[in-house]
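My structure is below; once you've seen it, I'll send some questions.
With one protein chain held back, the other chains of the complex are shown just where they sit.
In this document, chain identifiers A, B and C correspond to the written order of the chains, with residue numbering beginning at 1 in each.
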């Protein structure tokens, strides 16, 4: 199981701040695509992904127990 | 009468923080030269002069009642 | 280290404690940057802001920025605190303090820190205007990351 965290507008569009996904050994890209189609999200090109609190690449593979976060363009400061 | 204020090392070399000078209608340059020779001061090239709290030029003329300050290179901050 | 140099808090930020964190006998210069909530952005009037963060990762990324600064400007000390939650006009959203023996590095490192915060730290701002609200993504106006992740210096 993978824990998926959502923030900012993604959290509001999905209506949850956290999801649990049964897939394991899935790429960041596929996880992103699944989320986009499951929730009919707007374009996700600008959304970054972190795995266990580190920025990840699209080809990185997510494993059972990992915590993934979808990170829309940041706007702190 | 002109009031002359001294600061930093000039104050210590002259041994006073204030002088009164009887000359009037004297240029800044001449006032500086007089001070230098009267007190055998080291080179004064870097010393600026203010008249009534405004930086003055060497050719500016100092009048009766003016307050002149000899301003060694500053080192605030 | 008993006190943390990089923090995310949900209460008002005081500037003096951050200055204290970076103060030391070698320092001749301390710069601070205080990001406050501005009322007007172009012709839009902000009523209040809401900041959200992915807190543990945001703290880590602030520390990463600290590491980057250490390597670019040796002998600086950096402390950063960012506030989340609801902020009103003039409230302090972020404070960055940098100490250095000489002033040039203190200015440069400080400005670097705020630029990096706006690029890589997972914190989001929701603007509440009189007639609506929206999450802001500064980077939407910027170059997208060609590699799919922001450049983190090692």
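Here, contacts are C-beta pairs under 8 Å (C-beta built on N, C-alpha and C of every residue); 3 or more make two chains touch, one makes a residue touch a chain.
Keep in mind that this is a model prediction, so the values were computed, not measured.
*Asks:* In the intact complex, which of the presented chains make contact with the chain not displayed?
*Replies:* The chain that is not shown is in contact with B, C.
*Asks:* Among C:30, C:57 or C:136, which residue is in touch with the absent chain?
*Replies:* Result: among the candidates, C:30 touches the missing chain.
*Asks:* By the contact definition given up top, give the residues of subunit B that touch the hidden chain.
*Replies:* 5, 7-9, 11-12, 28, 45-46, 48-50, 53-58, 69, 71-77
*Asks:* Which parts of subunit C face the unshown chain closely enough to count as touching?
*Replies:* Missing-chain contacts on subunit C: residues 14-16, 19, 23-40, 89-90, 99, 101, 103, 106-107, 110-111, 114.
We adopt the following convention: only the chains that are shown with their structure count from here on.
*Asks:* Could you put a whole-Å number on the gap between the CA centroids of subunit A and subunit C?
*Replies:* 24
*Asks:* If you average the Cα atoms of subunit B and of subunit C to get two centres, how far apart are those centres in Å?
*Replies:* Each chain reduced to its C-alpha mean, subunit B and subunit C end up 49 Å apart.
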